[in-house]
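Here the complex is missing one protein chain, while the rest keep their positions.
We call the chains A and B, going by the order they appear; numbering starts again at 1 in every chain.
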Amino acid sequence: MEHTSLAHHLILAGLLFALGLTGVLVRRNLLVVYMCLELMLAAATLALVAFSRFNRTMDGAVLVFFVITVAAAEVAVGLALIVALFRQRGTVQSDALTTLRD
Amino acid sequence: MPDGLFTFFAALTLGAALLLVLSRNAVTSAMGMILALVGVAADFFLLDAYFLGVLQVLVYAGAVMVLFLFIIMLLDTEDPQGAYPWKTAALGLATFFLLGAGVLWLFHWSGAVPTAAAGATPPELSVNPIEFTTAAKSFGRLLYTKYLLPLEIAGFLLLVALVGVVSLSKASTEETA
Partner (left out) sequence: MPSDYSCLVHWILFLPLGAAALSALLLRKQGTLAAWLSTATAFAIAAISFNLLRHEGNVTWHVELAKFGDLSLGFGYLIDANARLMLFVVSFVAAWIHLFSVGYMKDDSARGRFFAGLSIFMFSILGIVVADNLLMTFIFWELVGFSSYMLIAHYFDKDFAAAASKKAFITNRIGDLGFILGIAMCLSLYGTVDFAALKDHAAAAKTIPVAVGALLMCGFLGKSAQFPLHVWLTDAMAGPTPVSALIHAATMVAAGVYFMARVSFLLAPDVLHFIAISGAGMAALAGLCALAQTDIKKSLAYSTLAHLGIMGCAIGLGHPELALMHMAMHAFFKATLFLGAGSVIHGCHHEQDMLKMGGLLKKMPLTAATFIAATLSNCAVPFLAGWYSKDAIIEAAFHGEHIAIFAFLSLAALATCLYSGRMIRLVFLGEANSEEAKHAHESPWLMTLPLIVLGLVYSVAGGFLAHSIIPASSLQPIGEALKEASFHLTAPSTIVGLLSLLIGFGGALKFYGAVRGADALQVLSPRTYHLLEHRWMDGLYRWYIDSVQRRIAEFVAFLDLLFINGVAVRWIGGGVPAVLGYLTGRTFHRGQVRAYAFWIVLGTLFLAWFLIAR
């Protein structure tokens, strides 16, 4: 097989997404959880670019541009939140953050 | 577009992502993340989206991950040592294999997506800016015509995020002071 097909890229994107999701579920360090979230986002953009390429439209690619922009803003705010959380609670382990239960 | 390149980068991406998920050390995780993002960027290149690939490396692997590393080192958190609780590990494995199976079924075995037989070769590139081209110029044209309003909103969003971050960090310093 000389060329990759759309399915190859989609499977790669899907597996990356699954890995990221697994990380979100099993990891306890909020920073790592956050990175896994970003990985899921990257997987989604990969699928978008693949669709865009094989459908011959720019719209998906432009959407990726916006996703990257929004993700950058999101990372900034999210990390600020994590830092604020750390300052107040002294930890970033999600197991220790169970205030919502009570 | 040889298949070998794709296989290599796909393996690299998945391996780096595995490192990210499994590593005990947050810094190692971040390294894995960088590698995975570079792998995704490489895949963008393979898909002829050069501009997005460069953007991915610059913004994600560059700026965002540096920020992550910086925060990780600033907070200097230590993960608790010891084995994973078997429940968590089982949950993770189950999720991954379930999802993976779902993905393979959806994109490969179900036949919903054209595979090697039907549409292996990517369609030829065109020069029409609305259709898929490799030029950054066509990005610019779309951004400033069809997607002008989203662009403005994205810019505004960045400003809001900036203000939000400033006020967040300010509020917490006041509390500790």
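Observations, loosely collected:
The working rule: a contact is a pair of C-beta atoms (placed from the backbone, for glycine too) under 8 Å apart; a residue touches a chain by one contact, two chains touch by 3 or more.
Note that the coordinates shown come from a computational prediction; the quantities given were computed from them, not determined experimentally.
Residue A:V26 is the one among A:V26, A:L39 or A:A84 that touches the chain not shown. Those residues of subunit A that touch the chain absent from the view are 21, 24-26, 28, 94-95, 97-102.
By definition in this document, only the chains that are shown with their structure count from here on.
Between subunit A and subunit B, the centres computed from C-alpha atoms are 6 Å apart. Every residue of subunit B that touches subunit A in the complex is listed here, in rising order: 1-3, 6, 10, 13-14, 17-18, 20-21, 26, 29-30, 33, 36-37, 40, 43-44, 46-49, 52, 55-56, 59-60, 63-64, 67-68, 71-72, 74-75, 77, 79-80, 84, 88-89, 91-92, 95-96, 99-100, 102-104, 106-108, 113-116, 119-123, 126, 129-133, 138-139, 142-143, 146-147, 150, 154, 157-158, 160-162, 164-165, 168-169, 171-172, 175-176. In the complex of the two chains, the subunit A residues touching subunit B come out as 1-12, 14-23, 25-29, 31-32, 34-36, 38-39, 42-43, 45-46, 49-50, 52-59, 61-62, 64-66, 68-77, 79-84, 86-88, 91-93.
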